[in-house]
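The complex is shown incomplete by one protein chain, all other protein chains being positioned as in the whole.
Up next, chain A:
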Amino acid sequence: MVNWKVILNIAKTHLLTKIKQTAIAALGVTFGIGAYITLVSFMTGLNTMLDDLILNQTPHIHIYNEIEPSKNQPISLYDEFKNSMNVVHSIKPKLSQKKIHNALPIINYLEENEQVRGALPQIKATIFYIAGSIEIGGNLLGVNILDEAKLFNLNDYIVKGSPEALFNTENGILLGIGIAEKMALDVGDRIQISTITGEVFPLKIVGLYQSGIADIDAMQSFSNLKTVQRILGEAENYVTDINVKLYNIENALPLSKKIEQQFKLKAVDINTANAQFETGTNIRNLITYAVSITLLVVAGFGIYNILNMFIYEKMNDIAILKATGFSGKDVQLIFMSQAMIIGFIGGVLGLLIGLIFTNIISTIPFQTQALPRIKTYPINFNPWFYFIGILFAMVSTFFAGYLPSRKAKKIDPVTIIRGQ
């Protein structure tokens, strides 16, 4: 039976009489945990920000009609050449393939799927922006702007104006900020666009769009689905792309495979499209944990040292305790509790320091062209980190305390008493 009250009382007395060394050992843990919390909150904040930069705007599944030449050329239908080798030069894809057939029924079908949060139709149109004599190539996306705002956080990227303004304006356009800058245009101005076939349409700028990716901002603008259909002279069921957002990103791959098979369309899932993108996240996590663990190992050695010193100084006490009936386990527990107390106090202080630091960092202004909606350094305040942090502190002090305390357990009181 372990009498915890007695053991903790002895541990406490030892620590209090060596308050300086105790404080130093605890401070080591405090720095380790404080650094961990600060780093991990900042790094994952950064990760989330960078992830959002891509993920928010990227559909989980992108469905479109790949323009590729037909596999079956007319000659293969002709029976007489069945057994001969046919060579067809200069195969061209069919022209009308961009359009998704039966797009609206497909969208309805997808929206009924439980995994799907939403399936949004888009029209991608290649156009030219015209201002005076300047002509810049780009593309215009016809979208259901309110749905896009809801599912793909388009709001965050509209730096001037609003989705509602576009929705309410018949010939409105949300102009990419790169184009606006090049052409010295602003909200309220008019811009002429021309289709590839050469027809020119005036559109009213109701807002500016900045994705944070310069190449996109210099090309891409948004308009209402109907407006783009009218510009292209297409019917109301003309849709070139369907963007699907899921509840769970993990379902993207299987569902995209299913869609491809079922509808004979190209369906690309987000992970395939952004395979490289996890790598950055992983490396940042790796750095965070490598640095934190290094700091904690250093702190662990500090505790190990100080505990060893305590035990060396307390040889007599250990011999007395054992001679008066404390078991080796009791003695080990006394020194283990000292380590754990140091770890706990140091750890809690570390969490506090981490909390204070991250709060300070989260108020430091951080503005960059590429990330329009970020005003201060991004910090991820995740309670899990605090839980992991304290666990970390306890585990590392446990290991640091284990070896010295085992030594204390094994000390032979007779040797000590003889040594006097």
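The rule is short, and it goes like this: a residue touches a chain if its C-beta (ideal position, glycine included) is under 8 Å from a C-beta of that chain, and two chains touch if they have at least 3 such contacts; residues count from 1.
Methods note: contacts and distances are computed from a predicted model.
Asks: Tell me the UniProt protein name of the chain this structure doesn't show, selecting from "Sarcosine oxidase subunit alpha family protein", "Lipoprotein-releasing system ATP-binding protein", "Thiosulfate oxidation carrier complex protein SoxZ" or "Thiamine pyrophosphate-dependent enzyme".
Replies: Missing chain, UniProt protein name: "Lipoprotein-releasing system ATP-binding protein".
Asks: Who touches the missing chain here, A:190, A:329, A:375 or A:406?
Replies: A:329
Asks: List the chain A residues touching the unshown chain?
Replies: 1, 3, 5-6, 10, 13-14, 17, 316-317, 319-330, 412-414, 417-418, 420
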